[in-house]
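The complex appears here minus one protein chain, its other protein chains still in place.
Showing chain A:
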Amino acid sequence: MTQLESPFELVCPAGSLPALKGAVDNGADCVYLGFRDATNARNFAGLNFDDKAIAAGIAYAHARRRKVLLALNTYPQPGGEALWRGAIDRAASAGVDAVILADPGLMRYAAEFHPGLRLHLSVQGSATNVEAIEFYRREFGIARAVLPRVLSLAQVEQVVSNTAVEIEVFGFGSLCVMVEGRCALSSYAAGESPNTHGVCSPAGAVRWQQRPEGLEARLNGVLIDRYGPGEHASYPTLCKGRFEVAGETYYAIEEPASLNTLELLPTLMAMGVAAMKIEGRQRSPAYVAQVTRVWREAIDSARAGRFSAKPAWMAQLDAVAEGRQHTLGAYHRAWK
């Protein structure tokens, strides 16, 4: 394998300042984070950043020549635009290296009032093909697009080779089975979704109950799964529950498992993907540090042309994976 000259960025999650430091110290090229409010698609209690923490995070990262990206990736709700526009202004004045946006109206605002601010299209923007990405480039001058986790390897390659926009893909973490930005399952069951509230299967709607039939996990009263003795119980993300279809009970949409594309890394780099995103702003600083360390090592060995997916790397990633299982998801055509 030839040595790669093009930059390839490792983009890691930070739900807190300790997580940001863990990412930077273990080799992230970029850290992405969000404000502590509804402008952020990981709006969890006790996580995320206020202005002071962002300033500290940017100072820490920039001193080590790493970048900070700010996710403003929910859709401004009717009448609430001021909060989102204010967040763009705050991000620009804090000196972030880019903002990650999904909403076209907000992009227009950013492009108009902060023309020097680099724009990334969030995965929540649902751009799954080259025409959609080119639309955002022509209208708002986006520099990068994050692809939803629904494309096969061949489809990723086709997108990369037909646009000048940098392409970022998901490498590791929770697998969103549905096209991001196009899923209202959570609000259907529990009233809040990624688009409207920045949450999926919100924790406040989760109830656990031990019953004679087993341990039940419900989301706003909807039975997502039921576990027998000794069965590993997962967080009741609604598309990863067991349901009954045509008389059969199974994971009708997807098993609880994490996406892990480590074995595809050299292929993705060779096809010209610009950046690899690690999911998990809701996870601990220890998770961020461990996953970042493995991916840094893997990317460096791929760049040096001597990559193989080491069993030790896979073991370390599986240890923090959902259900301790991993999948190639849609990158692998047979998954579909």
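Assume a residue touches a chain if its C-beta (ideal position, glycine included) is under 8 Å from a C-beta of that chain, and two chains touch if they have at least 3 such contacts; residues count from 1.
We take it that contacts and distances are computed from a predicted model.
> Given the options "Thiazole synthase", "Ubiquinone biosynthesis protein UbiV", "Sarcosine oxidase, gamma subunit" or "ABC transporter permease", say which is the protein name UniProt records for the missing chain.
Options "Thiazole synthase", "Ubiquinone biosynthesis protein UbiV", "Sarcosine oxidase, gamma subunit" or "ABC transporter permease" considered; the missing chain's recorded name is "Ubiquinone biosynthesis protein UbiV".
> May I ask which residue of A:30, A:68, A:183 or A:271 touches the chain that does not appear here?
Touching the chain that is not displayed is residue A:183.
> Among A:136, A:170 or A:313, which one touches the chain that has been omitted from the display?
A:136
> Please identify, in ascending order, the residues of chain A that touch the omitted chain?
That gives, for chain A, the contact residues 75-81, 102-106, 108-109, 125-132, 134-136, 138-139, 150-152, 155, 158, 177-179, 181-185, 187-191, 193, 195-196, 220, 222-226, 239, 242-246, 248-249, 252-254, 330, 333-336.
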